[in-house]
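All protein chains but one are shown in place.
Each chain gets a letter, A and B, in the order it is written, and its residues are counted from 1.
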Amino acid sequence: MALRNLIRACTHGYGKRYLSNEVKLLSVSVNDKTGVATVEMQRPPVNSLNLDLINEISATLTDLENNNSRGLILTSKKDGVFSAGLDILEMYKPEQERLKAFWISLQDTWLKLYGSSYPTVALINGHSPAGGCLLSLCCEYRIMLKNYTIGLNETQLGIVAPKWFIKSMVNVIGLRQAELGLMQGYMFSTDEALKIGMIDVIVDNKEGGLIEADAYLQRFAKILPGPRSLTKTYIREESIKFMEDIREDDLERFLLYTNQPAVQAGLGKYIESLKKRSSKN
Amino acid sequence: MALRNLIRACTHGYGKRYLSNEVKLLSVSVNDKTGVATVEMQRPPVNSLNLDLINEISATLTDLENNNSRGLILTSKKDGVFSAGLDILEMYKPEQERLKAFWISLQDTWLKLYGSSYPTVALINGHSPAGGCLLSLCCEYRIMLKNYTIGLNETQLGIVAPKWFIKSMVNVIGLRQAELGLMQGYMFSTDEALKIGMIDVIVDNKEGGLIEADAYLQRFAKILPGPRSLTKTYIREESIKFMEDIREDDLERFLLYTNQPAVQAGLGKYIESLKKRSSKN
Partner (left out) sequence: MALRNLIRACTHGYGKRYLSNEVKLLSVSVNDKTGVATVEMQRPPVNSLNLDLINEISATLTDLENNNSRGLILTSKKDGVFSAGLDILEMYKPEQERLKAFWISLQDTWLKLYGSSYPTVALINGHSPAGGCLLSLCCEYRIMLKNYTIGLNETQLGIVAPKWFIKSMVNVIGLRQAELGLMQGYMFSTDEALKIGMIDVIVDNKEGGLIEADAYLQRFAKILPGPRSLTKTYIREESIKFMEDIREDDLERFLLYTNQPAVQAGLGKYIESLKKRSSKN
């Protein structure tokens, strides 16, 4: 699925904003033998991260933490798109309390995933722009199917990746490559992503990816969770402190920015164009 | 041109210290179609950075910023030497106010170039030691002609790269490679520079370099300058804050160091040796 189609596909989600919470947006299954949880995003068509989906991810991460999970594999139910990123419908003509809840929940999700005590793998079985890329960058290990793209492409959309998105990328690929990619809003191919270290392994299909994910997680089978988790904390605590220090300022920036008339007008135009493109198909 | 010849060539500049400001040390041309400015250093023989040249660069960067430039290509008018670095004649038997102005202008130039809102490319069409290397490290993208050398070679000259020179290199090639290179004052060949990521592309000649430079800058043709610039700020603000925090202390260190009798004696000997070498040619 080309990026153009991905954008087109986004429009199918329009109007589904207040999906009932009874519809599960995540499929969670735990392997009885290994204790590993496979969490599949299933918000058609492209797993856009709206408040409901983010809340479900956040709640699931809390469950895993409370149940001393042996590991998480985060993936998409369907190949094609891992996640298309934040649902812009949350930002257009927003109800202010919901807008605030949306961003706070996203920050919370980052803190839980980035700082999880259990090992985490992103199985990227499709395109992974912006917020989709962010989720994968929080994981410890990234496995990607060939012939897709991944990146923080915010500048291409006329917006700016928040500082903690940027830090998440710098932590994985280093300052230099992150700078080059971020300014251009570059979407890396699977091969390019491997070359710069944004992903760890390329696989042919999701089945192969699940095998690789299990292989990564089994490296910890004989390691005590306590020392593993404390080691991760030592490595990641500086970034987590950074997030905690900036999160209020970051929320204010987001609200101020999103509510600007010019930004609202831009979002309106963009959504219109998506609807038109969609209706032509 | 071998490094030995580069050093020899330096002597030709001796005595040209108070060049009239009417002689332009930079050639600036703006492409009407793309809005990109090509800025060529033309202070024969080796573009040594004296106060006048630094002031011209600094003023040009301000112009570009004020005119919302679409991009800068920084290069040398003549192949052979990009810039030989700081003009040591500024440091020998210095007039104190001028010495101070020299260093402050260099710091300002760094702040403007490193923090520019417009995209920047260094087209390194010759050797690029010390201050020449520093200028290129401030740019976003480095294109280098084959068979030249680049590096912060201060220790080879018996001096120490200031902390912000070091940080500029660490930001591009990482702590490990920077440490190895800096302690030895190592000059990397074009091929070595590509391998460790100090440059991005190798070209055969300046024409090819200009094509690559335009290609880099055109990646931003359809990206809004605002989000691009803010993204760059988010990535570079920590280094800019570092510079602002240390710049007074850094100035004091520079003045104190330069005025040491032993350092002056060393500079005197060095300049004498350059004059002798030069007169033999």
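A few comments on the model shown:
Here is the rule we go by: a contact is a pair of C-beta atoms (placed from the backbone, for glycine too) under 8 Å apart; a residue touches a chain by one contact, two chains touch by 3 or more.
As the structure is a prediction and not an experimental result, all values here were calculated from the model.
From the options B:Leu175, B:Ala221 or B:Ala265, the residue with contact to the unseen chain in the full assembly is B:Leu175. Between the chain not shown and the residues B:Val46, B:Leu64, B:Leu137 or B:Ala161, the one that touches is B:Ala161.
Among A:Lys100, A:Arg228, A:Arg253 or A:Arg277, only A:Arg228 touches the chain left out of the display. Within the entire complex, the positions of chain A that touch the omitted partner chain are 119, 140-141, 171-174, 197, 200, 219-220, 223-224, 227-228, 230-232, 234-236.
Although one chain is not shown, part of chain B still touches it, namely residues 154-156, 158-161, 163, 166, 170, 174-176, 178-180, 182-185.
We adopt the following convention: only the chains that are shown with their structure count from here on.
Note: centroid distance chain A to chain B, computed from Cα atoms, is 40 Å.
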